[in-house]
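One protein chain omitted, others in place.
We just call them A and B in the order they show up, numbering each chain from 1.
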Amino acid sequence: MSGLLTAPFWLPLLGAVVALLARRHYHVQQAISLLTLSASVAIGGVLVAETADGAVHATQIGGWPVGIAIPFVADRFAALLITTTALAALLAVVFAMLRGEDHHVQFHPLVGVLVTGVFASFLTADLFNLFVTFEVMLIASYVLLTLRAGRAQERAGAIYIMTNLLASTAFLLGLALLYGRVGTVNLGELHAAAADPGAAVAAGVIAIAIGVKASLVPLHGWLPRAYVCAGPAVTALFSGLLTKVGVYALFRLYSVVYAGEPRWSLLLLVVAGITMLVGVLGAVGKGDMRAILAFHMVSQVGYLVLPLGLWSLAGVTAGIVYLLQYIAVKGALFLAAGTVETVTGTGRLAELGGMLRTRPAVAIGFLLPALALAGVPPTSGFVGKFMLIRASFEGAHYVVGGVAVVVSFFTLMSMMKIWNGVFWGEPSAAVSAEAGTEGDPDRARLPRVVDGIPQPPPVVFTPPRVRALALPSLAVGVATILLGLGAQLLVTLAEPAAAGLLDPSAYLEAVRGR
Amino acid sequence: MTAAIIVGLLAAAGTFLILQRGLVRAVLGFVLLGHAATTLLMAAGGVSRRGVAIIGQEGVAAQPADPLPQAFALTAIVISFGVTAFLLALAARGIVVLRGGDIERPGGHEPEDDPA
Partner (left out) sequence: MMPDSLILRTGSRALAPLMLLVSLYLLLRGHDAVGGGFIGGLTAGAVVVLLYFSRGSKRIVGSRVLRFTPLVGTGLLIALLYGLAGLLLDGAFLAGGKVTLPGGLEVAASLVFDVGVYLVVVGLVVGIVRHMGYAAESQEVTLPEREDA
């Protein structure tokens, strides 16, 4: 069990190191990435099975005594997240390989390090180790963001790095204050520590730092700027992984350190509501597919954080269901946008149109996840949103429930705007010409020679390859319909996770026990 | 008390520098903020406790230092070292390095052969 619990940490890292050393062999790197991500999905699945009925498994790193060692703990929530994020990462990497975006000697090692940080964040029960795993994840993302050359990339990269550096310093300051006040950073001993006002302030500083990472309003400004400048596959990778780690950390912090104290729920509900609104309103003026989707990411984080304000079994279960399907949906939307960009060479709505006629698979691959995002039946997004809104009304939180409904309509309108602008009507010049498939668009942006090793040969966009580009988002789209119809499966998986968050005693016992 | 004053001064100086024009000054600001965080971490362990923290050595009967914040501080230093290095490399990539340079002016410097 100890090996299994630490495997999501050392397996992708080992893969990354071997991929780094095998830098001359491009196909070896690709194989390693695919293998480690598939293995991580499998390990996640095993952990989900092992955490049935609220069972929690823990191991102390290094075999050190409890309270001093860093514990790696898997409860149902962490296991579900590991599985889903591993799947999302796998899809994004496959897309990157199809598109030739991984024609950089360090792409696969960086993805391995990123994934290591993500999984370790889900498993650790030590707040300082959480900081370290956040940094592992962030540093890999800094490099992935700036891999492609260009002025916009560098400016976006600098903004992204500086914002996150500031957040990391705040995290450290909060940790120092917490340690000075309470004497420990081990989650097993921090239960209800926030009853003490000094510790509550320290944990609040940590929560703000994590909120930057999750891109809650008003800490969200970096996301729309940074996410439009990376490569499409990298953006899809980030969208499925990075903000979700922040959301997870907020859930864990609130569950353990604040012990679900109701006096913070008003603040959390207000933040959730404002995030939903600001995100969706920010998308109104944008004319580029990815910019619109990036603003919607901000808006959706509001939905993800809403359960923290509700803190009922119905609310948290709904939140987890929504989170799991959202990871896949958002990744699929960015992959669809990336496919459009790859094939036509542009993402601007003004230049596109009528792609339904030329590439119906891409259109459906966008439509289905878009409906899931807006919460239209019978998608899984509808199920999640319906459960969330019902839980808010059941808890008498009418205002935020109303906001959630209104924002859903705005989201639907935004998705229709993209649909009309990109897929409906007569094919525009850019869509018919399909200029993107004539060359290898990313080839010019990536360095020709890295570490003395030349770039792999350019991607040739044969018709099967272009058709294959649409497959990842199409697969997720179909999955959202199936999950929507078979929603009971998601609810059954999520309920023990929610129960474990509301009552963390099993979690705490596992952390302290072994 | 002195630790608190130092942390405050470092944080103030760091914040001031971050808001300046120029990437290099911002990086210096981040370095100072990192130092503030490290000092706070050490202060959280108790600056008055200076004894050797190893069982069986002289000085341990007096107040042993808390090893955990020291480990935290070391880790934080390593991490900020790495990120600062990357941020500076990013700055170096996009600028023309003149003698006594103007950091803000972006350049067309894109090395063909990147000896990374």
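Note that contacts are C-beta pairs under 8 Å (C-beta built on N, C-alpha and C of every residue); 3 or more make two chains touch, one makes a residue touch a chain.
Values in this document were obtained by computation on a predicted structure and should not be read as measured data.
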Completion exercise
Omitted chain touches shown chains A, B
Practice task
Using the definition of touch stated at the top, determine which of A:Leu21, A:Leu35 or A:Ala152 touches the missing chain.
Solution key: A:Leu21
Problem - Residue, one of A:Gly3, A:Pro197 or A:Gly285, that touches the chain absent here - result: A:Gly3
Practice task
Since one chain isn't shown, list which residues of chain B touch it in the complete complex.
Solution key: 54, 74, 78, 82, 85, 88-89, 92-93, 96-99, 107, 109, 111, 114-116
Handout entry: Touch list for chain A against the chain that is not drawn
Key = 2-3, 6, 9-10, 13-14, 17-18, 20-21, 23, 59-63, 451
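Keep this in mind: only the chains that are shown with their structure count from here on.
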Problem - Geometric centre distance via CA averages, chain B-chain A, whole Å - result: 29
Handout entry: chain B-touching residues of chain A, taken from the complex the two chains share
Key = 68, 106, 128, 132, 135, 139, 142-143, 146, 149, 151, 154, 157-158, 161-162, 165-166, 168-169, 172-173, 175-177, 179-180, 447-452
Problem - In the complex with chain A, residue positions of chain B that touch it - result: 18, 23, 26, 30, 33-34, 36-38, 40-41, 43-45, 68-69, 72, 75-76, 79-80, 82-83, 86-87, 90-91, 93-94, 106, 110-116
